[in-house]
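To keep things clear, I will list the structure first and then write my remarks on it.
The other protein chains are all here in position, but one chain of the complex has been omitted.
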Amino acid sequence: MTFAAATAASMAARAATTVAAGQHGFLSPTGVEIAFLLVGLLTFGAAVVTVTTKQLVHAALWLVVALGGLAVEYLLLTAEFIAWVQVLIYVGSVVVLLLFGLMLTKAPIGRSPDADSGNRWAALTVAVASAGALVWVVVDAFRTTWVDLGGAPAGSTEVTGASLFQNWVLPFEALSVLLLAALVGAIVLSRKAKADTAAGGTKATAPRVPGSRDGEQDKEGVR
Amino acid sequence: MHLAYPAVLAALLFCTGLYGVLARRNAILVLMSVELMLNAVNLNLVAFDVWLSRAARDTLHSGQALTLFTIAIAAAEIGIGLAIVLAVYRNRGTSDIDKLRDTAEGHGPDDPDAPAAEKAEATA
């Protein structure tokens, strides 16, 4: 239904912008479009490698490429603040976190033949089907919509900051509380496990009574 | 620029992430795929924000603001997710998703000695 509504809305929009968009055909792309297409191909390729490679660490590194490519796409769409945030947070911190995670769970370095589960073909079917449906709908809805990238940048730091702190202050503050909660939650989840293992360790050592140790020593002595 | 380019790219990235979520065995790789899906949505948000801020005189920049929020939430999600994966790994010695089958029909507890609290944590 959402897609249907979007389609209907886009029909109306298309009627309004047909005149403007009529001048811009897909067979005569502008420079920005060519750049977007090339970077987009790179990003998609990197994403595909990320989800298919058999080397776990390589997956994380290809993820860096894909996310970086997306940052470039943001720049091409004149949303420069988002682009830098993307580089800082995703490329800078999230991927590093993921690498730490791989390291802490002792992920194998090098090719691991069982990186994909047995669900792979079902996953492929679902993914291709949904991709087909989405692309069909999106192309059908927006094939004539034209985005004018000229003029003042739509996502400069100034514009974004003004919008964020004029109109979006309350959600912004709420978000900070969410982040705090996530922080505390992550700490609790990690720490509790540690406390349990510590308790288990003491438990394991506690029942050792001198008698049994003597018995072991006796055995060793016999040996 | 035609809006179709970023929209199609976002759809493709989303489905790539979807495939990763469904097909990958390692929980951390699943988390990476989730990041891909989130970023596809972000790209959509940014592209539509740019279009609407020009075509419909939208002055709120809601798309960009939502993108920032999504990035923040994604960061929180990755932190919590990794903490859970770590906890599972400590309890079970593995982070493979298809080995965590506690909800299977007729599945008894693997280790009856394991404390209930840890079990609840592992399945959380």
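Note that the chains are named A and B in the order they appear, and that numbering of residues resets to 1 at the start of each chain.
Heads up, the rule we're going with is that a contact is a pair of C-beta atoms (placed from the backbone, for glycine too) under 8 Å apart; a residue touches a chain by one contact, two chains touch by 3 or more.
Everything that follows uses one rule, which is that contacts and distances are computed from a predicted model.
Trainee: Considering the UniProt annotation of the chain absent from this complex, which name among "NADH-quinone oxidoreductase subunit L", "Tat (Twin-arginine translocation) pathway signal sequence", "Response regulator receiver domain-containing protein" or "ABC transporter domain-containing protein" applies?
Mentor: Spelling it out: the chain absent from the display is recorded in UniProt as "NADH-quinone oxidoreductase subunit L".
Trainee: Touching the absent chain in the whole complex: find that residue among B:L38, B:I84 or B:I97.
Mentor: The single option touching the absent chain is B:I97.
Trainee: Just name the one of A:V137, A:L164 or A:A182 that touches the chain not displayed here.
Mentor: Only one listed residue reaches the unshown chain, and that is A:V137.
Trainee: Could you tell me which of A:L42, A:L104 or A:V126 touches the chain that is not displayed?
Mentor: A:V126
Trainee: If the missing chain were put back, which residues of chain A would it touch?
Mentor: Against the left-out chain, chain A lists 1, 3-4, 7-8, 117, 119, 122-123, 125-126, 129-130, 133, 137.
Trainee: Provide the residue numbers of chain B that touch the chain removed from this figure.
Mentor: Counting over the whole complex, chain B touches the hidden chain at residues 18, 21-23, 97-98, 100-107.
Assume only the chains that are shown with their structure count from here on.
Trainee: Based only on mean CA positions, could you tell me how far chain A sits from chain B in angstrom?
Mentor: Distance between chain centres: 7 Å.
Trainee: For a test of understanding, state which residues of chain B touch chain A in their complex under the given definition.
Mentor: Going by the criterion above, the answer is residues 1-9, 11-29, 31-33, 35-36, 39, 42-43, 46-47, 49-51, 53-55, 59-62, 64-65, 67-69, 71-80, 82-87, 89-91, 95-98, 115, 117-118, 121.
Trainee: Can you tell me which positions in chain A touch chain B when the two form their complex?
Mentor: Chain A residues touching chain B: 13, 17, 24, 26, 30, 32-33, 36-37, 40, 43-44, 47-48, 50-51, 56, 59-60, 63, 66-67, 70, 73-74, 76-79, 81-82, 85-86, 89-90, 93-94, 97-98, 100-102, 104-105, 107, 114-120, 122-124, 126-128, 130-131, 134-135, 138-139, 142-143, 145-149, 151, 154-155, 159-160, 163-164, 167-168, 171-172, 175, 178-179, 181-183, 185-187, 189-190, 192-193, 196-197.
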